[in-house]
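Every protein chain of the complex appears in place save one, which is left out.
Letters A, B and C mark the chains as written, and numbering starts fresh at 1 in each.
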Amino acid sequence: MTHDRRDTGLGDLALEAALRRVWAAAHGLWGLLATVDHKAIGRRYIATAFGFLILGGLLALAMRWQLSHPEARLLDPDRYNQVFTMHGSNMMFLFAVPVMEAMGVYFVPLMVGTRNIAFPRLNAFSYWVYLAGGLLLWGAFLLEMGPDVGWFAYVPLSGPQYSAGKRADIWAQMITFTEISALAVAVGLVVTVFKQRAPGMTLDRMPLFVWAMLVTAFVVILAMPAVVTASTALILDRLVGTHFFNPAEGGDVLLWQHLFWFFGHPEVYIIFIPAVGMVSTIIATFCRRPVFGYLAMVLALVGIGLLAFGLWVHHMFTTGLPRLGESFFTASSMAIAVPSGLQIFCWLATLWGARPRLAVPMLYVLAFLFTFVLGGMTGVMVASVPLDTQLHDSYFVVAHFHYVLIGGAVFPLLGAIHYWFPKLTGRMMGARPGRWECLLVFAGFNLTFFPMHILGLWGMPRRVYTYQPELPWAGLNLFASLSAVLLAAGFLLFFWNAWRSARHGAPAGENPWGAPTLEWATASPPPPWNFTRIPVVGSASPLWDSMGELTVAEGLRTDRRELLVTSVMDATPEARESSPQDSIWPLLAAIATSVMLVWSIFTPWAVVWGSIPIAVTLIGWFWPRGTPEDES
Amino acid sequence: MTGGWQSALAPGGSSADAILRLFWPTVALLGLIWLAVLLVLAAALLRRARPEAPRRAGAVVGAATAGTVLVVIGLTLASYLVTRPISAAADAPLIVQLRGLQWWWQATYPEEGEASGFVTANELHLPLGRPVRLELSAEDVIHSFWVPNLAGKQDMIPGRDNALTFTPTVPGVYRAQCAEFCGLQHARMALLVVVEPPEEFARWRAVQAAPATAEALAAEGRQVFERQPCGACHTVRGTGAAGRTGPDLTHLASRGTLAAGLLPMTRGALAAWIADPQTLKPGNNMPLVPLSADELQALTAWLASLR
Amino acid sequence: MRQRVVADLSGLPISGERHSSPSWWGTLAFMLIEGTGFALAIGIYLYLAALAPAWPPVMPPDLAAGTGVTLVLLASLLPNALLSRWTDAQDLRRVRLGLLVMLGFGLVPLLLRILEFGALNLRWDDGAHGSIIWFLLGLHTAHLLSDLVETAVLAALMFTRHADNPRRFGDVRDEVVYWYFVVATWLPIYGCIYWAPRL
């Protein structure tokens, strides 16, 4: 142990060569399947999630086509019900949550200045499980056995008596797949943020995006078990005849709704909080000053995370719960406007005192402010019990949550992709198409979804496959459908721009935007080891305060994958810890898990027999190989 | 712009009216806040930036947050104040039991004083100015009863009993549509609510409570009805047909629509519906019963006479 | 970017212990996830009990097997604490012994658990009550079982060339913490299944 190799005194080239030897993934297919590099995993996560976004968008266009005129026959009711269920489930479980976590997987380790995410094999495993869940859902849909019970799958409609076949089981098990993957990522992110920050990055010097991902990870950890429990109970009801949701045998129909929304509402914040972190990041960079009120921003993030668990009942205002209790949930639901408002005020204060550069990411932030604030206002309306009894389950709500989710999360995400594209690919994303795409998406979105507020007030319920000509909805529906083409064109331009820029974009240097955070202190795209030497941080905006010189630490070994463990509060160095090598076992474990989960839709014995391969693959995963990473 | 006979913006009942009176001020207040945010944003982008004393910015942000708290408290109180009268019990209401089924509505008017009780489907009649208490239940899956012009929605949940109380204040015909996704034909589950003066309501109730009166021409159609499987699911009071799983057809032709709002109640529509229910409303529980042209002719003539 | 070396890390230990070890925090995070799951399951139990006109709808489960499991689990705390101490001392021989003992303490409750399912007097499809107590018991059994496998693998590992290594002792330490969790989560479940119906 005394003759291990260190980086001390090595020149840059020699050091990089040494690091490449231990950190680079193997060549070939094997390397792709076995890699545990958070950037490789994060990239494929992001690409897969955007793939699902395209698929979900196509479903949305099919629905808009069907609804563009009364009594349309493009989709029959069975197909339409599958389509909107798939659209919702796909966008929530296969796009929004994974893509936000993927951004964390890619950027959090870079932003905190470490060499890989904590538990990188778990991270690889989470991607494979997620992919399997997505393939399960879409495979079923292509075989005309896609779930058709809505993305919240209320019992008894999704229960054993009213949902024949395996459609609802596929939905419920897809939930388990995606939640396992989300939970695995959350664990990795929490530990990365707690224990792997660069020396000197005290909690109050953490970038706001890292704070946002930390809060998100905790919300995931506390919320996701509820939906896994619920979907497991549903499968048990359907497969082995338990009675969780059967009122005739002491079960309860509303139990499902409580469990689902105890997860389902925080789910919205799991999507929204990372987006808030992206907005803060972009605003700071393009205003060239830190976001106003760092402490207030952090407290607002934590406050949103906490409040998220206190307002699930506002999805159930029309179920006949006691009125007094409902009024409490009105108060708690509206209260979320306070931390959200606080953040908006802080951003405005930041913009007020600066001269922001209106680059494309910043344009998306402006689109976000316009749209999200409007969605927040309608959110306050649906939090009010009497108003909600009219608005609930109508197109008003459809408009509201698209304003919040697309305006509040997808706009910042698109901005963030523009912003971080140089880091992801080494090239700038085209600015001129970027401005057009932003305009198209923004205008197309508002023109598509604003009329839905009015449709809802005019009595149009959601999830109807058609409507009759004697109802006054045809005009606005046609308008919304035509506008959806505009929105789709905007997205098309975005994808074309990304695809083209990845090949032909202008090369970006380390830090093209002049941003303050650590991910910009390394090459674009970063090498497998992220940082040749671990940065030492002295402020919240290290690259602004460093006068063009990065303070670093040395003394890590170069004969094994080694990174630095620091203390939770002050990020003082505590130990040098090894980071696991590439391994095929996470993929094998994911395959074993997938087989067990799919099999258990058909027979409960799958849990018994299917667990054996899982145990075997997990033992293979953890069994030491005698490498320097495994031994101390 | 008020959106007609299925719109929350054209109230014809006490609850919808109270909600709308909360709705517009809320929209105005929140709209103003939204505009204010956008104005500040625009000003921030357009002004020539001067370095601002952070303390002043802190005070402004603090004040805005405090303002948010006040707005939230105000709206919560307002919402609570509107909730109370809406959910209050009414004196001597008309009680109607409404049951949601895949994909139609069954209404039971219980016996009340002189008036005897009866069962009907897919159409409610309510007397003007008298509070009504709808007792809501579900046969199979969750449905939700929503007449936007009269009141906010209330779910019908298997294993639970819900009720909705309101007073119709404007006569007219209103349309309701199931508001909770309930399966294949969720889109085709509508109901008409006719609000009419009390005398007319009493007349309607008396007619509905009586058994069917079949006219001379139509006797043949009645035989078709009884010979074919129709009676296994449907009841026509006064005949042998006493099925209980489908809508009561005793006064079918008195209703405005057919098949839960799918078609207007005409003889042609009846014929089309009976001849091919699975094309008009795929997946519903009415089977295609093969009939000859003569049988169909006679049957629809008889059904159309069931007023 | 130019780099300026300001710190030398070579003096740090090459793997962290306890709260300076990522895997210790990972174990905590997983305990938080699973603890949330247990809390929700108990929440479902209480929710269904509050809704039912009479709870339990049938006679409560027989006490013997469940109490036996509880006593064994409580008794296991002592060897678990000893194992923890030996691990801190990195005393390989005693750690091996401790793991073997804990293997026994993992196995016995599992065997008793088989009797427990029989002593519930209910099947999983005997009403919502049967469903939720089978669910609770099944959830905890899954934890017992996975912990048993983990202990067995660790015990086997400690007899190989990979054994005498601070990292292995860290694994044993995480395992010790996790066993405390398995015991701690049992107590409220035991209360729910066996004592709540007797109140």
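Criterion: a residue touches a chain if its C-beta (ideal position, glycine included) is under 8 Å from a C-beta of that chain, and two chains touch if they have at least 3 such contacts.
By our rule, contacts and distances are computed from a predicted model.
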item: Chain excluded from display, named as in UniProt, from "C-type cytochrome", "4Fe-4S dicluster domain-containing protein", "Membrane bound protein complex subunit mbxK" or "Branched-chain amino acid ABC transporter permease"; value: "C-type cytochrome"
item: Omitted chain's touching partners, listed by label; value: A, B, C
item: Residue among A:T216, A:N246, A:T378 or A:T448 touching the omitted chain; value: A:N246
item: Selected from A:L19, A:A34, A:L75 or A:A140 as touching the chain missing from the view; value: A:A140
item: Candidate in contact with the missing chain, chosen from A:G57, A:G104, A:P120 or A:P160; value: A:P160
item: Absent-chain interface as seen on subunit A, which is shown; value: 27-29, 31-32, 40, 43-48, 51, 78, 131, 134-136, 138-140, 142-145, 156, 159-161, 164-167, 237-241, 243, 245-249, 525, 602
item: Contacts of subunit B with the absent chain, listed as residue ranges; value: 158, 184, 227-229, 232-233, 245, 276, 278-279, 282-283, 285, 287-290
item: Residues in subunit C touching the chain absent from view; value: 125, 127
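As a working rule, only the chains that are shown with their structure count from here on.
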item: Chain-level touch network, classified as line, ring, star, complete or other; value: line
item: Intercentroid distance (Cα basis), subunit C paired with subunit A, Å; value: 31
item: Whole-Å gap between the CA centroids of subunit A and subunit B; value: 38
item: Sequence positions of subunit C contacting 2 or more other chains; value: none
item: Sequence positions of subunit B contacting 2 or more other chains; value: none
item: Interface residues, subunit C side, partner subunit A - complex; value: 1-17, 19-23, 25-26, 29-30, 32-34, 36-37, 40-41, 44, 47-48, 51-52, 57, 124-125, 127-132, 134-135, 149, 153, 157, 161-162, 165-168
item: Subunit A residues touching subunit C - in the complex, by the definition given at the top; value: 1, 6, 8, 118-119, 122, 183, 186-187, 190-191, 194-196, 199, 221-222, 224-226, 228-229, 233, 236-237, 240-244, 246, 249-252, 255, 258-259, 262, 510-511, 521, 532-534, 536, 543, 548-557, 562, 564-565, 567-568, 573-578, 615, 619, 622-624, 626, 630-632
item: Subunit B residues touching subunit A - in the complex, by the definition given at the top; value: 3-4, 6-9, 16, 18-19, 22-23, 26-27, 30-31, 33-34, 37-38, 40-41, 43-45, 47-52, 54, 57-58, 60-61, 64-65, 68-69, 71-72, 75-76, 78-80, 82-84, 86-87, 102, 140-142, 144, 146, 148, 151-155, 157-160, 162-163, 175, 177-187, 261, 282-283
